[in-house]
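Can you read through this structure? Questions will come right after.
Shown here: the complex without one of its protein chains, the others still in place.
Chain nomenclature is as follows: A and B, assigned in order of appearance, with residue numbering initiated at 1 for each chain independently.
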Amino acid sequence: MTDQPTTHIQLSSSVVAEAKRLRNTRYALLAPGILTIFCIGIMPLSIVLVYSFLEPGDFGGISWVLSFDAYVQLLFEEDIFDETLSFTTDYIQIFLRSVSLALFTTIACLLVGFPTAYFIATQPPARRNAWLFLITIPFWTNLLIRTYAMLLILRDQGVINLSLIEIGLIDSPIPMLYTDFAVCLGLVYAYLPFMVLPIFASLEKLDFRLVEASYDLYATRFKVLKRIIVPLAKPGIAAGCILVMIPSLGAFITPALLGGGKSLMLGNLIELQFGQARNWPFGSAIALVLMVLVMLSLISYLRFGAKKGTPAHG
Amino acid sequence: MASTATTTTRKLGKAIDLKYQPGFSQIAWFCIAVLYAPIAVLVFFSFNENRSVTVWTQFSLDWYVKAWNNEGIQHAALISLEVALVAMIASTIMATMAALVTTRTASYRGLNSAIAVINQPLMVPEIVTAVATLIFFAIIKQVTGVSGIGYLIAAHTAFCIPFAYMPIRARLEDMNLSLEQAAADLYAPPFKVFRRVTLPLMMPGILAGAMLAFIVSLDDVIITLFVAGPGETTLPLYILGQIRRGVTPEINAVSTVFVGISVILVTFIFLFGKNKK
Partner (left out) sequence: MSQQPATAAIDIRETSKIYGKDRASGVVALDDVSLVIEDNEFFTLLGPSGCGKTTLLRLIAGFEQPTHGEILLFGEHLEGLPPYKRPVNTVFQHYALFPHMTVAENISFGLEMLDKPATEISSVVKEVLGLVQMNHLADRKTDQLSGGQQQRVALARALAPKPKVLLLDEPLSALDFKLRKEMQVELKRLQNETGITFIFVTHDQEEALTMSDRVAVMRDGLILQVGNPSEIYDRPARRFVADFIGDINILKGSIVSRDGSLATVQLDAGHQGEAGLPMNAESLGQEVSVAIRPEQLSFVADAAKANLSGTIEHISYFGSGFDYAILMPSGEKVMLQIQNRGGENLAYQLGDQVHIAISDNSMQILAD
């Protein structure tokens, strides 16, 4: 090697060749997976964006005419006779329902899910695995089937109503289905495991010597929970919340089965546009609104969940 | 739940047990009860002789037999299996390749973007993906004139990849690079290192990933609803259609089978997952 008083490093050619080979192998192995997801998952989203600015076609689909109708339709209704626009809250209601149901669901899941996750994390290993197993099964059971099971329970001839009539508490069935309540219940039921498992993952790594130290320093159980355990479990809590929030915002099956036509969420509205209503641009516009909501949630997750300082893990 | 003897000891123990939080165990049991009650009802009444979901007459496997012989269900089951198997194999292979180059490596340009792309299907609500995929395939069908079940399989493969990726990546991260270095030190060229050392040790992760991909594909409703063409009705779609028309006991039977499949697969995943510990 020649004497090189350079500050920049120059490697021998064989070393460079080896590095290049490694890089090529790397990209070759990544390509199929990345391309598949990109072509089927990511790129079509931009087509949705484009479609939202077009007009609906005569027989479904779209026609290539630029138009903002789809977005206008979100807030305004056009009178078919005199073509005047009047403000309508129809879609705003659905929008608000989606957001509030998603929020309620997330909070409810958190209130039930956190104690559950904590309890499981503090069990001895054998019991802990049994509990995990039990929580994991609904997690991987078909959502449609679980919602159907909930349907069986909530409907007028369902288990709850008929049992209450049997006991004599009520005379005729309480209509529980096709209400916001039923949808919320269904969502909580559907996504509860999504909250429990990430929080459990966080709590499992918790160093309980920290808890010991705080008891030593005169903290009460509640204070320890509030000041030590919950903050340290923040990553898991944030992850659980986002894993419940996103599917809840875009829920389709649960409101379809449990909400009927009366408790529509954004997901149902979108499906309608691609089905009966044959208004693809409008459906695309709604899908984009949904994506914006999801983005906002993700951003607040990254801000809130990632803002953690250095966690004191054992 | 506990006898009085153990209750007293437990109360004393609770005073000292630093992990105890009041009410948490009750909430946990409540949670499990809530999660399983509807499923339990479903399973229970699938064995009920009469059609009712509330009045038990006697044990019967009639509905299972009826479901088994139902042509609609048979066809849907076959379609579901076909799609799930192909999607499982394709997505697991791609996920394995991707995991190999995104794990246990120093950071390189594009690494974080690659991981973000791989996880993207998890970040977007299914309905949006369904719509986007529908539109995209509609364009392609118009342009090429080609149709067929390939589209559905492709859509399934795409969203199965991140699910297969997760356990494979987890397993890889647990493996020490020094093993592969030792193999290279002992004259094994890169492909032989992979075949003789990396792959055998990765197997539990790959199998877990494959099973996850299989379940996810089998269970999918929304994307399938939008993308499936005529004659491509999967089992979940069939069930959805039946539910919309009214509750039938055959559906209870099919649903119970689904639950059974999930239980079996989760058991396997647990066994393979435990292995590495």
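Quick notes
Here, a residue touches a chain if its C-beta (ideal position, glycine included) is under 8 Å from a C-beta of that chain, and two chains touch if they have at least 3 such contacts.
Just so it is clear, the structure is predicted and the values come from calculations on it, not from any experiment.
Of the listed residues B:197, B:240 or B:259, the one in contact with the hidden chain in the full complex is B:197. The missing chain, though absent from the display, is touched by one residue of B:42, B:183 or B:206; that residue is B:183. Panel shows chain B; residues 176, 178-179, 181-189, 192, 196-197, 200-201 of it touch the chain omitted from the view. Residues of chain A that touch the chain left out of the display are 1, 4, 7-9, 11-15, 17-18.
Assume only the chains that are shown with their structure count from here on.
Of all residues in chain A, those touching chain B in their complex are 23, 25-26, 29-30, 32-34, 36-45, 47-48, 51, 61, 112-113, 115-116, 118-120, 122, 129, 131-138, 140-146, 148-153, 157-159, 162-163, 189, 192-193, 196, 208, 211-212, 215, 221, 225, 246-247, 249-250, 252-253, 257, 266-267, 270-271, 274, 280, 283-284, 287, 290-291, 294, 298.
Chain contact summary for the complex, chain B toward chain A: residues 18-25, 27-28, 30-32, 34-39, 41-42, 45, 52-54, 93-95, 97-98, 100-102, 108, 114, 117-118, 120-121, 123-129, 131-136, 138-139, 154-155, 157-159, 161-162, 165, 215, 218-219, 221-222, 225-226, 236, 239-240, 243, 247, 251, 255, 258-259, 262-263, 265-267, 269-270, 274.
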